[in-house]
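One protein chain is absent from this view; the other protein chains keep their places.
And now, subunit A:
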């Protein structure tokens, strides 16, 4: 446990030193406040629209930004150490490969969690203080749900980045593959799903189709933040499939947890079998 914490601690202090933590927090806070204030601009007025609309917009932007940040944070976790020659050295220390990877995960995971809590937390507090007549209880619940699911989504992509990082031997390849993962889950997947939907002309099993959304953590994340308001009108595009999903919010949470637990377990397994 001690060595896991030693590795995590170095990652945390690195992200403070290179100002990643500060930069991500700042981006999140700016994003949240911007959307809160100008979210209603489309309907011709400036000001706070409503909590569900704000969260829905935040979640839609979040799926672009959070996977990208998580992948950038974590893609060189192992391959970077290898290129610097420190991986070989670290493994000659009383430190198992699993401990090294879990330490990295703890460090990167906490960095992302702190940035999310600080960035969106500040924005939430600002909205509660500055906007008149906002229902504090529902805002707080929505914000907590949003922050929690954002952290889980980020962890999922950190774990996916590790799967790459323990497999490849060069940093540029790891970076390229990380971008490919982002491209696939954020842009391609929904298009493919939509294509399947149209091409099958309703022949596709109507029971099975909504479950396909569970194959993409960013879809689970959006569903989770929108469905919670019980307002299916906000569900657009392929997400409308989610209204037919026979699992509740708890199922979606479990889905997000699995989406970081399974890739992390996979990365650990791959790392353990890798030849040094």
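The rule is simple: contacts are C-beta pairs under 8 Å (C-beta built on N, C-alpha and C of every residue); 3 or more make two chains touch, one makes a residue touch a chain; residues count from 1.
Rule of thumb we're sticking to: contacts and distances are computed from a predicted model.
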(request) Report the protein name recorded by UniProt for the chain absent from the figure; options are "Probable septum site-determining protein MinC", "3-oxoacyl-[acyl-carrier-protein] synthase 2", "ABC transporter ATP-binding protein" or "D-amino-acid oxidase". (result) "ABC transporter ATP-binding protein"
(message) In the whole complex, not just what's shown, which of A:46, A:61 or A:89 touches the removed chain?
(response) A:89
(request) Spell out, residue by residue, where the missing chain touches subunit A. (result) 2-3, 6-7, 10, 14, 17-18, 84-86, 88-96, 275-276
